[in-house]
Each structure stands twice: as structure tokens, then as C-alpha cells.
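Heads up, one of the protein chains got dropped from this complex, but the rest are sitting where they should.
For chain A:
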Amino acid sequence: MTTPALEVRGLTRTYGDGATAVTALHGLDLGFAAGTFTAVMGPSGSGKTTFLTCAGALEAPTHGRVVIDGDDITDLDETRRTRVRRERIGFVFQSFHLMPYLTARQNVALPLRLAGRRADRRRVDELLARVGLADRADHLPGELSGGQQQRVAIARALVTDPAVILADEPTGALDSRTATSVLALLRTTVQELGATVVMVTHDPVAASFADAVVFLVDGRAAGRMEHPSTEAVAGQMAHLDDLVAAS
């Protein structure tokens, strides 16, 4: 079997200590094969966001390991974690997180610059063309629509050719038509560029664009669904909500 692009083993994250401690993740085991598009879903408080911040090297887990493309990044210090983050992981956020004073082209090239690498103009322009914004390269984010800004963010996530792209509710701030086109774009990057996308979402429509859905409940894995449809995912989510309400 090939090395997964992202793997977490026994991932545990506890906030606070003593009587007030809250455990967001309970020994979570998940693997994401290279070249796949996986949605991570779960009710509020299921640990989706904590999973993403730990897997994305934004914070260190309390216990367990995070392995990216075969390299264990769990015990790295803050500077090395930052380096991993900008070279091995691409991020797409709900609120785009573009720098307001950089043009679309400069935003896409930013991770390369931060890594001290020469920004390859051709590669940046190629990515902008791929996300359908070749003619908007010199615009500032404030001059772009929400959907266009998210496309720039996706191009930025792709620019370092990362092992995995982590998307946090990437369509949460978009209307449904724009959302569909952004999801289709993510789908294309997986199919045509061989990217690996892990997307946290609560939207069954968004999840239906993925190859598979992983469900989380109370910080544990609670099942997996291959080739998800919107209806099946919505049904499973309703079921999980009932489970949580009953417990």
C-alpha cells in the first residue's frame, strides 16, 4: 500500500486541565490516501475544527501522531511546524484569508516568497488560469467577488504543490451557485492535478463532491461513507445528531 498523504494516529487533544478539562479528540485514527477528496463531517462539538488545526500543524496534539506524506511532524518546534505548514500543506479557509494589499498574483505567490523561494511567474499565472482568473491577476482582493477570492485562495493553496490541502468550510461564506463552482474546482484539482483534499464541512451538498465522507462524533471516528450522495449524507448526519442528543 502507498504512503497516505495525511495520517493521524491516536490523536488526542485536551483543552484546559483538572475538573474543567475538555477533550476535543479521543484517540482519533484516520488516513487519507494521496489523490483523494475526503469530507470530514460531524455535529457541532464533534472535534472537526480541532482535527483540522492539529492535522494542519496549527497546534500540537496532546497525544498521538500526525504524519504527512510519511514524515512525522508531531514533535517539531514552532518554526519547523510553520515551515511544514507552508511547504507541505495548503490551506483554504471559510473567510478566504487573502492579504488585502497584495494583488491576486502576489497572493498566490506569497507562500513561495515566505519560504524564500523565487516566485515562478509562469507557474503562478498557470494556476490563476486554472482557477479561471487569468484576467484578474492584477486585481486586489477587495475588487474581487467572494467566489473569485476563494479561487485565488485555492490557487495559493496549490502553489507549493503540497502533500495535502486542508479546507475549512470553504463554501461557508458563499451562495449556493458560487459554492458549487468552487467545489467543482476542488474536485478538478484532485482529478487533474492529483492533489489530496481534506475538507471539513457541515454541508451535505459540499460533502457530496468528495470521494468519501468520514464522520466524527465526540472526537472519535463514527463511520465512513464511500461515493456519498447529498441525501445519504444528510440522513446520516440527522442520525448522528439524534445519537448526540440522546447521550
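Couple of notes before you dig in:
One rule holds for everything that comes next: a contact is a pair of C-beta atoms (placed from the backbone, for glycine too) under 8 Å apart; a residue touches a chain by one contact, two chains touch by 3 or more; residues count from 1.
Keep this in mind: contacts and distances are computed from a predicted model.
The listed options are "Predicted Zn-dependent peptidase", "Vitamin K epoxide reductase domain-containing protein", "ABC3 transporter permease C-terminal domain-containing protein" or "Gas vesicle protein", and the UniProt record of the chain not shown names that protein "ABC3 transporter permease C-terminal domain-containing protein".
When the whole complex is considered, the residue among A:4, A:42, A:111 or A:147 that touches the unshown chain is A:111.
Note on the undisplayed chain: of the listed residues A:99, A:134, A:184 or A:243, the one touching it is A:99. Only one of A:82, A:188 or A:230 touches the chain withheld from this view, namely A:82.
By the touch definition given at the top, chain A reaches the unshown chain through residues 53, 58-59, 78-79, 82-83, 85-87, 91, 93, 97-102, 106, 110-111, 113-116, 140-142, 156.
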